[in-house]
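The complex appears here minus one protein chain, its other protein chains still in place.
Then we have chain A:
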Amino acid sequence: MGEGAMPVAEVMTRKVITAKRSTTLKELMEIFRRFSLRTLPVVDRENKVIGVVALEDVLKIFQPHPSDILDMLDRVPFLDEYDDRSLWDVDIPPEMGVLCVVEDLMNVNVVTINEEATTIQARSLMKLHRLRRIPVVDKENCLLGIISLFDIIMAVFKQKGIL
């Protein structure tokens, strides 16, 4: 462990707002609004991290094709840039708020950090992947908390006696 580095488990926020596969679009938007969050970890019944859902993922409902097909097309070379249609021009029925669930929107590619890692490793991971919050998990991939840049700065400030 580097000088001054602390275990992630000591610094992380333990109370985490999460979404489930079945969380509806309406509930998701309410969580984003109420807690001023833009990214949420998605967990299953055993509290295992199965994905992440971000505000940008909500834009998927404006696409006319399933997200797995669009993900595959993303990997195809030489495709022209997508000309986004105006969000106002797309017909979306009001029922979509309850019919569309997080499972349809979430991204299964998620960066997590183990509880035994240090804050230095957490910061490196944040810099490497350009993230501000990383879910902290145990060996079984169960969610234990979340570590943010804010948590790390606070921990450093406390250690240095600034706060």
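Keep this in mind: a residue touches a chain if its C-beta (ideal position, glycine included) is under 8 Å from a C-beta of that chain, and two chains touch if they have at least 3 such contacts; residues count from 1.
Everything below uses one rule, namely that contacts and distances are computed from a predicted model.
Novice: Write down which listed name, "Neutral metalloproteinase", "ABC transporter ATP-binding protein", "Cation:proton antiporter" or "Anti-sigma factor antagonist", is the UniProt protein name of the chain that is not shown.
Specialist: When "Neutral metalloproteinase", "ABC transporter ATP-binding protein", "Cation:proton antiporter" or "Anti-sigma factor antagonist" are compared with UniProt, the left-out chain turns out to be "Cation:proton antiporter".
Novice: Can you work out which residue in A:R45, A:H65 or A:K160 touches the chain that's missing from view?
Specialist: A:H65
Novice: Could you pull out which residues of chain A are in touch with the chain that's been left out?
Specialist: 64-66, 68-69, 71-73, 75-80, 82-83, 108-109, 111, 124, 127-130
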